[in-house]
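Excluded from the complex is one protein chain; the other protein chains are retained at their positions.
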Amino acid sequence: MTLFQASEIVKVFPGVRALDGVTLSLEAGSVHALLGENGAGKSTLIKVVTGLYRPDGGRLLLDGREVSFGSPHESASAGIGVVHQERNLIPGFTVGENIMLQKLPTSRGLIDRAAIRSEALRWLAELELDIDPDQPVTELSVAQAQLVEIAKALSVESRVLLLDEPTASITPNEAALLFRVVEKLKDDGRAVLFVSHKLEEVFQICDTVTVLRDGASVLSGGALSELTRDQVVDLMVGRVHEALNLPDRTVDTSVAPILELRGVGTATGHSEVDLTVRPGEIVGLYGLVGAGRSELAKALLGLDRITAGEVLVRGQAVKIRTVRDALRNHKIGYVTENRKEEGVFLEQSVARNIAVTIWDRLRKFLGYVPAKSETEMVKSYVEQLGIRIASPSQHAGTLSGGNQQKVSLAKWLAAQTEILIIDEPTVGIDVRTKDAFHTLIWDLAANGLAILLITSDLPEMITLADRVVVMRDHRIQGELPNTHDYDQMSQQVIRLIHATPSTLGAA
Amino acid sequence: MTAPVSETATQALQEDAPIEKPPRGAPWWANQRIGLLVLVVLLGVLFGILRPAFYNQQLVIFPLLRDIAMFTVVGLAQLCVLSIGHMNLAVGRMAAFSMMLTGISYDLFHLTLYSGLLVGLVAGTAIGALAGWVIARTGVNSFVVTLALDFLLLGLIPLVYTGLTDNAAFVTKPPGMRELRNYSLADVCVGNVCGSPAVPQLALFAVVAMAVVGWIYARTRLGRELLMTGSSVKAAELSGIPTARRVITAHAMSGCLAALAGFMLAVSTGSIKATIGEEFMLPSFLGPILGGTLLAGGFVSIWGTLIGTALTSVIRKGLDLLGVGLESLNIYLGLILLVALSTDRVRTVLSERQEVRRQ
Partner (left out) sequence: MKRFARSTEMTLLVIGIVFFIGLVIASGGDLLAANSLRVLLQFLAVPILIGLAQMVVLAVGQLNLAVGAIGGFAAAAMGVLMADHGVSVPLALLIGFLLAGIVGLLNGVLVVLTRINGFIVTLATMTILLGVQYRLVGTRTVDAYPQGLKTFGAAALFGVIPWIFVVALIVAGLLAVMLKRTVPGRQLLASGGNPIAARLSGISNDRSVIVAHTLSGAILGVAAILTVASSPGVNKSIGGDWLLPSFAAPIIGGALLTGGSAVVLGTVLAAFIVRFVDTARAEFSLEPSWVNFVVGAVVLGSVVLGQVRTRRQERRSVVKSPDVAVAGGVS
């Protein structure tokens, strides 16, 4: 039985048709996947369904009746619950209040705390969760907070539940708990929409799938059992995706490592981390989100305390205290995963974004920075990296994700770094640009840069890395030479991640 | 200087995608600063027509320019912290604190006019740096820290004055102070050509301050790093900018300029007293904000600060001449602030609607 249907939805933003005839139908007692690359229109579609955007065309049908939502509240009262990507709990409130926030029970004008407690308990019990409704949400773990949000979404008596990237920031064990909850919701006859980037999960728990590409649904409601992983990827990408052909590159293993970590422990909880990177080598640091990879990079840059072991740069034991120190004295650069907040200055010109690391070098008497040498430097990188801009004075915030990432990378190339830590370089970047980035990273290594590549994208890792180091729970699980053979490598890596410490010797 | 990007990579990175054009800039007439300048001129003409005395060089223009000069420096003091997205609520009290030390240096150590100024500037820089240091060290909001500092100084300054003076003012005036108050460019002559008697010499302090601050923000590494810090602290930190040090620098600059403004006020009123700077808070925000400096940080306008300050001072003076009570002027100043910012907001909204946005 079709519970909810969005049919031929059109959403136009000035100059862009973000959604152009998207159809999505959700069946009772079934888990439906919504797939698509970044920018394909998934989040716009969710915003239309949840009443944040009004569609410019098409119809929304609930139980066969046409509905229209003017606000998130209206869609919630109609029975559509959502768990958004960002954590959406009110910090100062209890679990119970957060669950019941959309319709706080009152008696005689005052909030009825007993009713909150009993109602919240009911929804927590529905999910078989053992959480005290009077507990402040600030005391919950990430996964608990997520589950509380599901309870909150259910509390509006929702029969349709949208889960937007629910596993992005939780551990596999926690995800397993979440999937059990999803199964239960399905058995209760609810319709669940599951939005995820992780195809393994989609194939594991979803029944049917809708694939979006460039704002249109290229597959609407196909049964996942009849599809292969490759077919789904091809649908998302829109062409048969060819493996990238990269020229040969060999690492001179006789050269001493330029960066070496010996038994490093940090204030964020790393311990016994050993790692080496040679000039011209790409070392992949793989692990699930939360394994502590970016935190390790930040500790290396002096943003967090290193509490044990030693860091050697060019064979010398060093103590790096600030990013400036890392850059100036050791030529280490870090391309952050969080592009919008840490990578680029959205409200500043592209020129300044690229030149930020070199002012120190360009400055003359009294800190004077000659505009000419700055402009030349910027121009050269804009051309080499193919950054498509009208002028270097354009604000970085007006650029697409791919171009922003180029800007974020350019400043480290301009700074003439010799060791580059690249964190999730292609998140949110379309497939074509992704290939170009892979070529670039490969090429930088071929030219002698030492690269530590942090990525959660296994194909990316297997394409680029010379060695793969696997991290879990802030420890190194093991290290694998990369054969660039996807099937073999992915199995080995996954096995290594889930190996218990006692079986590690066998890996 | 060549980058390690080879041609293969460069080739792979070239896209056939269209150039992402920035939204078209607003036409010149919608430029906030030009709009303000036109407004200043129009008001100047209007007041001149209504009260020809408005153009009296000695009685109106001279003190008007002196006010504009002083409040511009006050505005610049606020602008320095606004550039990193902070605020300095203690801007007036920092001026009072610096002048207190200047007063002591005149009174007890008999320093010359300019050595005393130097003492004040150093004191202002130090107290500003202290505020910056507390903010950088603790991560507490600048609003709260400078507010608390304001309290501290508000308590401390009268204690010192009552301890050291009889009438809550330093009476010793170094030679040259009275003259500086009345000197105009007419007293500066190159051969037979003398400057205008309408321009006070005190204004030169503001010119120097504007030039230095302008040069820092437009031409130096420090200024750029301050603006980058204002745009995004995280990104600045990760780009190797020592943000904690920049925060201290910005507040130190603010304190130094506050001290300079305090000195200008002391010279033009002829006395060094505990209440110096009490009326600085509102103008310190008016000038920069009207002139387009962002409260959120990352963009400053030095000319805008001058024009914004000029606008408020012209209105003040003009209405004063028209016989509107000095204190009720506030009503108009507040309204102007609201109207100016609201229209600016309306303009932004309109241009955003036209702007092509990708989602």
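Per-chain residue numbering starts at 1, and chain names A and B are given in the order in which the chains are listed.
The rule we apply is simple: a residue touches a chain if its C-beta (ideal position, glycine included) is under 8 Å from a C-beta of that chain, and two chains touch if they have at least 3 such contacts.
Computed from a predicted structure; not experimentally measured.
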Left-out chain, listing which of the shown chains it touches: A, B
Residue of B:Ala95, B:Ala244 or B:Ile302 touching the missing chain in the full complex: B:Ala244
Full-complex contact with the absent chain, from B:Val45, B:Leu159 or B:Cys194: B:Leu159
Chain B, residues in touch with the chain not shown (by the definition above): 87, 134-145, 147-159, 162, 229, 233-234, 236-237, 242-244, 247, 282, 285, 289, 295, 325, 327-335, 337-338, 341-342, 345
Residue numbers in chain A that touch the chain omitted from display: 50, 52, 71-74, 76-77, 82, 84, 86-93, 97, 101-102, 104, 106, 109-111, 136-142, 145, 152, 298, 303-304
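Note that in this section only the chains that are shown with their structure count from here on.
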Euclidean distance of C-alpha centroids - chain A vs chain B, Å: 43
For the chain B and chain A complex, residues of the former touching the latter: 1, 3-6, 8-10, 12-15, 17-23, 216, 219-222, 224-225, 227-228, 231-232, 234-242, 298-299, 353-359
Complex interface listing, chain A residues touching chain B: 13-16, 18, 44, 247, 301, 303, 322-324, 326-328, 334, 336, 338, 341-348, 352, 355-357, 359-360, 362-363, 366-369, 371, 377, 380-381, 383-386, 388-391, 394-395, 398-400, 402-403, 406, 411, 413-416, 432-433, 435-437, 439-440, 442-444, 446-449
